[in-house]
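To start, the structure itself, in structure tokens.
Yeah, one chain of the complex is gone here, protein chain that is, but the others are all in their spots.
So, chain A:
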Amino acid sequence: MTIVSGKAEARRRLQSARPDVLRKMWEHRADYAYVLPAIAVMLVVIAYPIYYTIELSFFNTPPGLQLRDKIFVGLNNYTAILTSPVFWQVTLNTLIWTAASTFISFVLGFAAALALHRDFFGRGALRAILIIPWVISAVAASYIWKWIYHSDFGIIGAVLVELGWASRPPNFIDSVSTVLPSLIVVNIWREFPFAMIMMTAGLQTVPEQLLRAAKVDGANAWQRFWHVTFPHLRNVSTVTILLLAVANFNSFIIPWIMTGGGPSNASHIWITHIYELAFGRQRWGVASAYSVLLFIILMTLGYFYVRALSGNERKDGDA
């Protein structure tokens, strides 16, 4: 009996695999040619900016110097970020913003999808109305909400004062304690229709015969939902939550237009803070370091997203 070491076996396999891989690549040369332009474009518009952002994150870019005269500072930008109290304030804001917006949008969207799943008169019209916040421009919505919230002559304040429920208009966006929740409400209003659409699509895949069988077996509405409907929606829920989370981490328009991150940084989230560092203060190096950190977080979320999608595909394949 010949004893083959693990290393030697691996080498043998690699050697036998190489011609096989090359042969397969040659056989699929047309396929590679088809995707080559897309890969080239991705290298230019995605890979290079990522590389450049990582490179810039090791440099200082004072306002009096051009970017080409940047000064190498090693990991100083990362140290400066992690020791800055503003970073932790902005990070906390980002986590609250993302978690609250994602969770509440999902719950509201799911509830709306369940309510609209049953057939009733006017369902189509109601569904169309609920989608409106998602289809209107985020910029327009932000300006409208800014006026609705206006601390001196906003419509909410005017109504509350008129009804005698408040002596003066409430301060929604000019207070450090209320600004973030106020913006989150706007974001949820914008996003829950997306969750509703996703969950509506998911609900349509739940086999009707299973629900009928459960009913025949004596399951009540909650049991049918919990034991039949919900397990079927697990994957679409995961994907929806991940997509919402990524979108919320990347939010810019609503906080930037409505408050510019203020007052006193109370509504700055990562993206708005990065924008201000880069374009307002020209700290391209620090902004790049922030972006690298955000990139790592988003890539992690992306990994789970892809895994969730793969899980879906595997399950579909098993079925």
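We take it that a contact is a pair of C-beta atoms (placed from the backbone, for glycine too) under 8 Å apart; a residue touches a chain by one contact, two chains touch by 3 or more; residues count from 1.
Rule of thumb we're sticking to: contacts and distances are computed from a predicted model.
Trainee: Can you pick, from "Carbon-monoxide dehydrogenase large subunit", "Sugar ABC transporter substrate-binding protein", "Naphthalene 1,2-dioxygenase subunit alpha" or "D-alanyl-lipoteichoic acid acyltransferase DltB, MBOAT superfamily", the UniProt name of the chain not shown?
Mentor: In UniProt, the chain that is not shown appears as "Sugar ABC transporter substrate-binding protein".
Trainee: In the whole complex, not just what's shown, which of A:66, A:137 or A:209 touches the removed chain?
Mentor: In the full complex, the listed residue that touches the missing chain is A:66.
Trainee: Could you tell which one of A:80, A:166, A:219 or A:246 touches the chain left off the display?
Mentor: Only one of A:80, A:166, A:219 or A:246 touches the chain omitted from view, namely A:80.
Trainee: If I consider the whole complex, including the chain that's not displayed, which of A:112, A:198, A:228 or A:258 touches that chain?
Mentor: A:258
Trainee: Footprint of the hidden chain on chain A, which residues?
Mentor: 60, 62-67, 71, 73, 76-77, 80, 146, 150-153, 169, 171, 173-176, 258-266, 276, 279-283, 285-286
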